[in-house]
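Omission of a single protein chain aside, the complex is shown with its protein chains in their original locations.
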Amino acid sequence: MEKPFAITLNLNSSLANHTGSWRVEKPEYVHRMPPCNNACPAGENIQNWLYIAEDGSYEAAWRALIEENPFPAIMGRVCYHPCQSVCNRAELDEAVGINSVERFLGDHAIEKGWSIPGPSVESGLKVLIIGAGPAGLSAAYHLRRLGHGVTVRDATHAPGGMMRYGIPKYRLPREVLDAEIARVKDMGVVFEMNTRVDDVHEALNEGFNAVFLAIGAQLSKRAYIPASEAARILDAIKVLHDVEDGNQPLLGRKVVVYGGGNTAMDVARTAKRLGAEEAIIVYRRTRDKAPANDEEITEALEEGILVKWLSTVKHAGDKHLEIEKMALDENGFPQPTGEFETLEADSLILALGQEVDFSLLGNSADLDTKDGTMPVDATMMTSHPGIFAGGDMIPAERTVTTGVGHGKKAARNIDAWLRKTTYEKIENNDLVTFDQLNTWYYTDAPHVVRERLEATRRAKDFSEVVKGLDESNALYEARRCMSCGNCFECDNCFGVCPDNAIIKLGPGNGFEINLDYCKGCGICVSECPSSSIVMVPDK
Amino acid sequence: MKLRERLVIKLSTNPVKFYQVGSFAVGNRLLSAEDRSIQSDPDRTNALTSGHRACQGCGEALGARYALDAAMRASGEKIIAVNATGCLEVFSTPYPESSWRIPWLHSLFGNAPAVATGVAAALKAQGRTDIRVVGQGGDGATVDIGFGALSGMFERNDDVLYICYDNEAYMNTGVQRSGATPPAARTATTQAVGENPGNVFGQGKNLPRIAMAHEIPYVATATVADLRDLEAKVTKAMSFRGARYIHVLVPCPLGWGSQSCDTIKIARLATQSGLFPVFEAEHGEVVASTPIRKRESVEEYLKLQVRYSHLFSPSRRDDVIDHLQAIADKNIARYNLMSTENEGQ
Partner (left out) sequence: MLRQVEGSKAVADTVAACRPQVICAYPISPQTHIVEGLSQLVKNSSLLGCEFINVESEFAAMSVAIGASATGARTYTATASQGLLYMVEAVYNASGLGLPIVMTVANRAIGAPINIWNDHSDSMSQRDSGWIQLYAETNQEAADLHVQAFKIAEELSLPVMVCMDGFILTHAYERVDVPDQDQVDRYLPPFTPRQVLDPTDPLSIGAMVGPEAFTEVKYMSHMKNLQALDVIAQAGDDFTAIFNRDSGGLLRGYKLAGAETVIIALGSVLGTIKDVVDEMRADGLPIGVLGIIAFRPFPFELLRNMLSGAKRVVVLEKAFQLGIGGIVIENVRTSLRGTTTKDFNVIAGLGGRPITKASLRSYFDKAHYDNVADLTFLDLDQQLADHEIAREAGN
């Protein structure tokens, strides 16, 4: 018998009713800027590689990471991770341990022997890089990937710059440094070590199409300290360099380090490892005003380094120093108090910052400089066409990561310059803030802290202090990422749509709005944990 | 660095958990298929499919699909649904279009439980008890006009799962008060005028508890804000024979005067404030409740809804807000919604 007219309806008959016509606004999937990416001096797409790592695809994650930064194992040890300082997760429980996951990926890559292929097409153009530090090596890597011939020249005998000669082994084991640099070398980058470049212009005549200067800031700043002749005063940079070269400096039993930066911490901790009974840091301001990274201060204190905050060295004598107490004024600047004390010291190491040694450039000194640094334009080019500069020698924060970022930026601009185009950076200023996230969906999960060598043991040798994550806790940590501003396929939009107007495209492919049925209610936007969907007007 | 971060935590022996979104999101690419919600399945059954005429952000459309897809999964896609008159019926089956992908019968406003009984009786007589019966309706159909039929179905312990989609008023007819309308809420028949604007503070008509008084095998409450909980409850309900009752809170943007995008948020606030306790009971006894994860004041819930706007302007009615808070507090105590292991999250 036929089914009753009108009262009985057939399966799927409502699909003829396109409720999308009700809509005045429509949802749209977007990629917004997560704060970590925004803060990364090396311009890493952190959220992206954490996302890839979340399912255990470590090689893919590592390859995504090295798109921006060739040194994850190094970064995972020495980067002061500004990404973590701005991580939105900190407002929920604790910041994601991005740095530790980065190190895990870097170490994992070394362990597995993953390599980076050279370019598939050679441009036939050549670039000279002066300085084998973080900026130079990063530029070399990126330029090589872009198909250019790259030669790196450096006056020292091993590449790495401050990573080798400034950062002690207990923070950055040399086998890690060597392994990551070797990978760059294997791409076909030519290293000419023990080679000083005296004339940059000459290099251009040598057949190089462009030059990237990255000579760093290796000159220790001097402060005038009245000293008796017998006083033993050393430069921190030189001490660290000598240790690296195996020339153990004579420091004595009691060592005083003057300064409050990372180099001060490094040299004090090195002194302790070299056998000093006492290493004391003297710094004119307070701990919270010290430029040193807080983690480094903590580690130093744990190792028994003493710090005299709010103190200056007034006079260096034989085996003793005269110290003046300081007090902070209302503007936070230290002012002398007239109170003095005497400190026993076999040596005084100055760690008051570094300056660029333009003499290294020899005849190239005609390039513009300003306030002891070399200004560059937005494309990292100096006052001379074809000569670019980056790293500690240009006005910027002086960290390894910043240097790596400069190298990348310079490489992309050099490439554009060589190809007579301009490099257009895709700007994404749509920064995701914590209040834009729907944090209900994130389970509380405190971050994993990397194990450290016991303080009593570690001050005795140069073993690496901070241990890495194993696979299980690296995965845990990666999965703590809230994926700010980028879909991580939690299926919420797909599930919460009252109109079934979300199409799930399958793993890795995200979702699509079925505009035939989307009524524009906006629930998908409200319930998206990561703020990766926005409502836009619909005509 | 925070002090506690300096503690060396050994996590290597702990199983790797899924911490990104835990069990609160609909699914995740990283979870195995069986650990995901039914709604995350790209091939889910969509008992209620696209093209229906529910308002934007309709909680009932969402709740019905959640519940029936779960019932379909639990029964091997062998269910028959009986629907009371109401929004759900009207927006899903206006001639010539039906959104249902299950055998579905609408008879009247007040008889869905009895019709469902008839379906179950027919299936039993035909020896087809593998096919399961779901009755469903809004709060008007359930707590008011169909109450007698529902109680009869409970009392006979007929093999029917009845689901009430509670949006706390007669929405289909234009937002009039029902027996499930909460105190102080404005409706078209409890206007926000006079000395005590909105609905009266009556004795309430707590249907889950009334259902429990029948000592039927299973009673549960749920909301559209907690999909996995809802799916688990439907699945559990389907494991019992006899009369079962699930009461699902489904916010109504039109009737409540809320943003269409806030439907789930408001349901979540209802649970996190304690105004809507989420629990389950077997054979008349509460066996579990869902603890509050992030406690909210009732005000956070109320202020998103125009039906309560008279509590905030032109002058603030702390007396009424406090009264509502007291109701929430009573729920929290009664159902142990702030158990210590969940406190302070």
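Here the chain labels run A and B in written order, and each chain numbers its own residues starting at 1.
Following the convention adopted for this analysis, contacts are C-beta pairs under 8 Å (C-beta built on N, C-alpha and C of every residue); 3 or more make two chains touch, one makes a residue touch a chain.
Every value quoted in this text rests on a predicted model; they were computed, and no experiment measured them.
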**Options B:29, B:65, B:101 or B:295, residue touching the unrepresented chain** = B:101
**Prompt:** In the complete assembly, which of B:116, B:224, B:252 or B:267 touches the absent chain?
**Reply:** B:116
**Prompt:** Which chain B residues touch the hidden chain?
**Reply:** 77-80, 82-83, 89-90, 92-96, 98, 100-108, 110-111, 114-126, 131, 148-149, 151-152, 155-156, 158
**Request:** By the contact definition given up top, give the residues of chain A that touch the hidden chain.
**Result:** 1-11
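Going forward, only the chains that are shown with their structure count from here on.
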**Asked** For chain B, which residues are in contact with chain A within the complex?
**Response** 1-2, 5-12, 14, 16-30, 36-37, 39-40, 42, 46, 48-54, 56-59, 61-62, 65, 92-93, 95-101, 227, 253, 259-265, 268, 294, 345
**Request:** Give every residue of chain A touching chain B within the complex, in rising order.
**Result:** 6-7, 9-19, 22, 54-55, 94, 294-295, 298, 440-445, 447-449, 451-452, 470, 472-473, 475-476, 479-483, 488-492, 494-501, 504, 506-508, 514, 516-517, 519-523, 525-527, 529, 535
